[in-house]
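Only a single protein chain was left out; the remaining protein chains are all shown in position.
Up next, chain A:
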Amino acid sequence: MSAWRRLHVLVRPALTCSRLTQQRTWLCCSLSTGAPLRNDFFKDLEAQLAAVRKKAADALPGSGWSPLEINPNLPPERADIVIVGGGVVGWSIAYWLKQRERIREGVKVIVVEKDPTYSQASTVLSAGGIRQQFSLPENIHLSLASADFMRNINEHLSVMNEDPVDLQFNQSGYLFLASEEVAHIMEENYSTQRQAGAKVSLLSPTQLKEKFPWINTDGVVLASYGLENEGWFDPWTLLNAFKRKAMSMGVIQCCGEVTGFKHTTIMVRTGDDEQVGIRRIQSVRVQMPNSLEYQPVECAIVVNAAGAHSGKLAEMLGMGFGAKDTFAGVPLPVEPRKRYVYVVHCPDGPGLDTPFLIDYSGVYFRREGLGGNYIAGMSPEEGEEPDISNLEVDHQFFEEKIWPSLAHRVPAFEKLKVSSAWAGFYDYNTFDQNGIIGIHPLINNMYFATGFSGHGLQHSPAVGRAVAELILDGNFKTLDLSNFGFKRILTQEPMLERNIV
């Protein structure tokens, strides 16, 4: 048997030696005459000479060849719009820009994201809720428009020959609980929400107990409960759907970090005879990951959608370094804040009807899957903000602050067990905790879409459309968000949410 196999091996090269490969040369030498080998050598030589001739022709001036190797991942040298930040807001803007462009390939859009694994991105580390229960009409309309988008997501974001998008939306609603001090605010908010068209209902403690028997209604005077378009979904799916659609429409994805801008400054005189410098960005410097290589991208418009890091990006343009009491001296009031999310397991906890519950103490929780898992969290008080240099979780915080309130509200949570936890960044607007959408008066071609302070994910579809309108049409068309512009920061008029928390 083995002898036969060896024979077979010996015979086969002899049979195939007319189309010989280099590895088999030694075998062939021992078996066949030299003539075919010599033939083959000349054939090889001819092919190599042809390759040399081709290379020489390429190296002549006027051809595209260069002796230096070029990194294929470098962004293009020129683009119309560079979006800094590949989170859900950035990709949403990219999608809407492509959606609203008048002709095919009308705008060349690049999205720059420094971490393609999204390991620290706020988008995917959020709890993924959407609600209409805000106090500002702008925020309510943004949520309604986003819910409408998510309802018809496959009309917007389906790509031909790919699976339809399944957001895994849980139609579970939000439940806000108010104590006696804040009940009047809740009533006012309720009427604003109803006026804006949100389907919200108010519940008395008795009705609340009837609807959700597992709640302890001590201290609750009033509750507001969303009937429709509220719940939670999978942020990763939404991000990927936006990304997939935008890239299928021609948006260029680029992995790298923006480390600087090249800009020009024009000095102009104001009516009060003051000198003001107006900046215009010429190019964005994109540094490749883990290397010193960088590429300046010439562009007409930059969109700052860098979320928690957008403040740093604005500093690169000198925002906030000007003289005090001038526009140039006002920094972008967005900074990263760390928030913990805890996954707890409690088999006796509330069931399928669990809403996204927000207590007046600041604690929130929602159901996660069907197996008795819940995720819970809370915003720390202003003075006790955790360190933002890493994403470590403080388990003490759960034990001391969250658990007591949770167990007070839902007695079944006395017997819970923390199974895991994670931390993520908020793009916290320290000025008024609302989004900043629009252009800075002193930087003539940078659009901001940042500072959403935790609402970025749920408002991303509508915000993307608004920013695309602002860029392509010059003003807002569908939703008027001019109140979210930069003006309120420069004139020190905050647009505060009247929260019950």
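The rule is simple: a contact is a pair of C-beta atoms (placed from the backbone, for glycine too) under 8 Å apart; a residue touches a chain by one contact, two chains touch by 3 or more; residues count from 1.
One rule holds for everything that comes next: contacts and distances are computed from a predicted model.
Entry comment: the absent subunit's protein name, as recorded by UniProt, is "Distal membrane-arm assembly complex protein 2", drawn from "Geranylgeranyl transferase type-2 subunit alpha", "Distal membrane-arm assembly complex protein 2", "small monomeric GTPase" or "Trafficking protein particle complex subunit". Among the residues A:Lys199, A:Arg285, A:His345 or A:Arg488, only A:Lys199 touches the chain that is left out of the figure.
Of the options A:Met160, A:Met267, A:Leu292 or A:Ala323, the residue whose C-beta touches the omitted chain is A:Met160. Within the complete assembly, A:Arg151 is the residue of A:Lys55, A:Arg78, A:Arg151 or A:Lys415 that touches the hidden chain. Set against the missing chain, the residues A:Arg100, A:Lys211 or A:Arg488 yield one that touches it, A:Lys211.
Even with one chain removed from view, chain A keeps its contact list with that chain: residues 151, 155, 160-161, 163, 166, 168-173, 199, 211, 227-229, 231, 351-353, 370.
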